[in-house]
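Beneath this line is the structure, given in structure tokens, with notes to follow.
Shown here: the complex without one of its protein chains, the others still in place.
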Amino acid sequence: MASRRSVRRAIVGIVAVALCATVLYPSSSMAAGTVDVGVLQSLTGTMAISEVTVKNATLLAIDQINAKGGVLGKQIVPIVEDGASDPSMFAQKAQKLIEQDKVATVFGGWTSASRKAMLPVFERFHGLLWYPVQFEGNECSPDIMYSGAQPNQQILPALQWAEQKGYKSIFLLGSDYVFPRTANLILKKHIVHDGGTVAGEEYVPLGGSDFSAVINKIKVAKPQIIFNTLNGDSNVSFFKQMAAAGLPSAKLPVMSFSIAEQEAKAIGPSLLEGSYAAWNYFQSLPDPVNKKFVAAYQAKYPGSPVDDPMAHGYLDVYAWAAAVTKAGSFDPEKVRKAATSLAYSDVGLGETKFAGNQSLVQTGYVGELQPSGQFKILWQSKGPILPVPYDPLSFPGKTCVL
Amino acid sequence: MIRRELGLVLVLVAAACAPLYLPAYELSLLGRFLALAVLAMGISLIWGTGGILSLGQGVFFGLGGYAVAMHLKLASADPGAVPDFMQWSGLNTLPWWWTPFGNPAFAIAAAVIIPGTAAAALAYLVFRRRVTGSYFAIITQALALAATTFIISQQQYTGGFNGLTGFTSAFGFALGDQRTQFGLYWVTVGIVAVTFVAVRALQGSLFGKVLLAVRDGENRVRFLGYDPLPFKVIAFAIAGVLAGVAGALVTLDLGVISPAMFGVVPSIEMVIWVAVGGRNSLLGAIVGTLIVNFGKDWISSVFPDLWLHVVGAVFVLVVTVAPRGIVGLMQSVRTRSLRLRPVTPPALVE
Amino acid sequence: MIDSGSPLLSVEHVTVSFDGYTALDDLSFALASGAVHVLIGPNGAGKSTLLDTIIGRVRPASGRIVFKGNDLRAVPEYAIVRLGVCRKFQTPGVLDALTIEENLRVAVTQNRGAWHAFRAKPTAAERTRVDEVLAIIGLAERRNALAAELAHGMRQWLEIGMVVASDADLLLLDEPAAGMTHGEAEATARLIRSLAGRHAVIVIDHDMDFVEQLDAPVSVLNMGRMLAHGSVDEIRRNPDVAAVYLGRPREGDVAGR
Partner (left out) sequence: MSETTLVAGQLFNGISVASILLLAALGLALSFGLMRVINMAHGEMLMMGGYLTYLSIAVFGKGAGFAVGLVVAFVGTALFGALLEITLIRRLYGRPLDTLLATWGVSLILQQAARSIFGPIGVEVTAPPWLSGTLSLGGTVMTGFSIPGVRAFIIVLAAVVLGAVALIIARTRLGLLIRAVHENRPIADALGANTRLVDLAVFALGTGVAGLAGSALSLIAPVTPTVGQSYIVYAFLVVIVGGLGSLTGTLVAALLIGVFSATAQIATSQSFSDVLLLLCVIIFMQFRPRGIVSQGSRALEET
């Protein structure tokens, strides 16, 4: 009864909101000399810590290309959107970028959840997404270019290295989400297949900070090495509590799949010293092109390290620009066709290319963390590895059909 | 009376014609936020009328969303194959409790019944022992945390952190098709209208009056011969159903449901929609939902760093300066000249 | 219905204690259908506790309360009300968020189940009863005002009206005239007298002038026990009662206001 009089007022309000929505949104101006691209990463929320750095690398690449005259004679205008660490926001913003801003392509996404949420949007509108982060595979879409590693390019090389070093008993520890569970599923098959043993498998809720029980279980299982797929802040808790429990990396080696230079800086190199990581790029790669990239990035963001997803985010822009140039068009369909027929050497990843399944061909590296926060490269795979989205041992009979 | 109903009909017509004058992206946002408004009306019912603050409405939203998503997932899978995430989680046969969701009618019914039943069960167990509102708020927040943790940990059955996505068609309609989008929008507008009328009727009934009285003093109602328990349980179940419906609609619209959409933080954001609009007003719930969500979409695009500051400030300001929200502010502007109202509405005394 | 031989309400050897403090001490008391009875006593004598115990808010440590042949010990509060007991509290417990008419409607409805409450329309009999009570308490013209907007005396009237509207067989009135002017108190007394016969009523009050107007038997409670029974005059002359009140000279007049 209370709201009778204001009902009509409020009604006007609803209509006003709906109308304001159209007015407030500046629709993108497709000026003649520019081309809009979307950059969609989490600028807020739990994932911002990682995704902001990729956004920076992406923007750096755009600046550099613009400085050289842009692409097809047009300056690239990035439209940066915030995914807010929320997959539904990624879907919403992806839709905005494609439908409202009419961008030529989108660079972005970090978590599998955000990629999975954006996928239907890109398929619906036939857009093109450049995804820069290593992931669990089991997906290939014509509307996504996967420059991050497939499991066979990061996890399996690490296992190969561990086996060569004589580590037989492996403890699998991860955050409770898709990448660790799938990675460990693949790892278990391969460990058993290769004659090793899985000493244990534990998952901690995302953001979990209590590792007392896990460390206790590790002590009882007595593995030779831990394969760690923990995400984000949980790593800080894990390494602090391992050190407190008298198990620093020097005593019980840890191979991490989600700790790159950025995370190492956040966790504190002193805690991580001597632990291992497997990536397809390290800042310390001696390639001269890489040195230039690192120098350019640090000129813009002093003191900030460069890592694997950033390198891929940077590469994605160059790959897109090259493909556009080759195709002579911004049409996603033509661009993705062109992208798989080119080779790139613009980043320190060496000479790379996109395979027919739209994933990147790349080399696997194992590094050991130094007190400086940099990784010393211990090992590298024999040449670039072809991407395999579906691990044949774990998912027999599944192949990528575009 | 007639003028008021006329106003409502006008808004309804304006909303129904939105596809004619709104650009596609704004239209899809409006549809999504209107679906969320269904959930917000449920919060208005339990919080504004019933005095029950739930920080776990997201859970019921999620249950509704998952019920529909499970059907979409089965409908999108190759015949005879299990959904993709089960394959890469090492599961090769469909769990028995997934099977009935292959039936669209079952899935739609489940999207309503499961959240309603879960809400009723929770409310019964907690309110049975006359636990106070603060306890209930905290328990529902713990529920939101536990539910998301649980769903994430059961990846082989639920899709884990990624949730369920990758649907191609919904109930025989192609999801990417613009006509499907329009149809879904109109269904949403229809559900909002029906919900609004139904909840308003409920608030006007003796049930609503007793519920309002329960909010201000549970014991007083008890000593008038009413058992507050069924009133609170039924109201909470209705809010649960509305949250489930909203979850189903948003899942259809967005093509994804995942734990990140209904955990602790989204659940408390749902409360702020209603607080901004005006917790005691059903229209306030709708207005607040639209304003906060459009605001979020806009501010987080233009000033991403500012968004949390704005939300935080809105929380503080709404509670301290405008506890009856936007609608309350407009009301007091209109009624101040007519008669003096008590400064602190009784609703604020828990 | 009620067996005419047995009382409507019987309180049998009831003891209530809070954290070691004995509020009611082996108290027994009976009331016949339609009878009006007044309870007086100094603060802390156990008057309100007795009503609390009848209504089920406080459960006796020993003894029992029987209403219409039902042992109330294990009956939930709302079910006790449904058996036919309704109480007005010391501080008015009207439903602030509802209008005066809605307050009465909530009270007058006899089927108090939640499902029934969905049915929006009150019966003709209920509407008539609401109108009657509105007339009795003199708030007919303000029927659409919110209860929260009423002045204190009006709230008292409204709550008395709710108790009357409930049509319970036993009405418990805790200080019904508190905060009323002399004239209002007189009207209240008239109303209570008119209830006799149709309802049994227990009235608690301090104000002897008011009690006198009720023209009903009086019991005096002290320290959880019955001190005396009788008419107002008999109580006035009772030396034990005088001693209790003289021991705390000011309370009979001031306390509870």
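Which chain is which? They are A, B and C, in the order written, and residues in each are numbered from 1.
As a working rule, a residue touches a chain if its C-beta (ideal position, glycine included) is under 8 Å from a C-beta of that chain, and two chains touch if they have at least 3 such contacts.
Bear in mind the structure is a predicted one, so any value in this text is a computation, not a measurement.
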Touching the absent chain when the full complex is considered, from A:Ser270, A:Ser341, A:Ser372 or A:Thr399: A:Ser270
Residue, one of B:Ser44, B:Gln57, B:Gln87 or B:Ser153, that touches the chain absent here: B:Ser153
Residue among B:Ala24, B:Ile108 or B:Leu145 touching the omitted chain: B:Leu145
Contact set of subunit A toward the excluded chain (per top definition): 44, 46, 48-49, 52, 176, 202-205, 207-210, 212-214, 216-217, 219-220, 233, 236-237, 240-241, 243-246, 262, 265-268, 270-271
Residues in subunit B touching the chain absent from view: 53, 122, 125-126, 128-135, 137-139, 141-143, 145-146, 149-150, 152-153, 217-220, 264, 268, 271-272, 275, 305, 308-309, 311-316, 318-320, 323, 348-350
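Quick note on the criterion: only the chains that are shown with their structure count from here on.
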Arrangement of touching chains [line / ring / star / complete / other]: line
Contact pairs, highest-scoring chain pair: A-B
Intercentroid distance (Cα basis), subunit B paired with subunit A, Å: 32
Distance between the centres, which are taken as Cα means, of subunit C and subunit B, whole angstrom: 44
Residues of subunit B engaged with two or more neighbouring chains: 204
Of all residues in subunit C, the ones touching two or more other chains: none
Residues of subunit C defined as touching subunit B within the complex: 55, 57, 76-79, 81-82, 86-87, 89, 93-98, 102, 105-107, 109, 112-120, 122, 148-149, 162, 166
Subunit A residues within the subunit B interface of the complex: 1-11, 13-15, 17-18, 20-22, 24-25, 27, 43-44, 81-82, 84-89, 91-93, 95-96, 99-100, 111-113, 116-117, 119-121, 123-125, 136-139, 176-178, 181-182, 185, 203, 205-206, 394-395, 398
List of subunit B residues in touch with subunit C within their complex: 201-202, 204-207, 209-210, 212-213, 215-217, 219-228, 230-231, 234, 342, 346-347
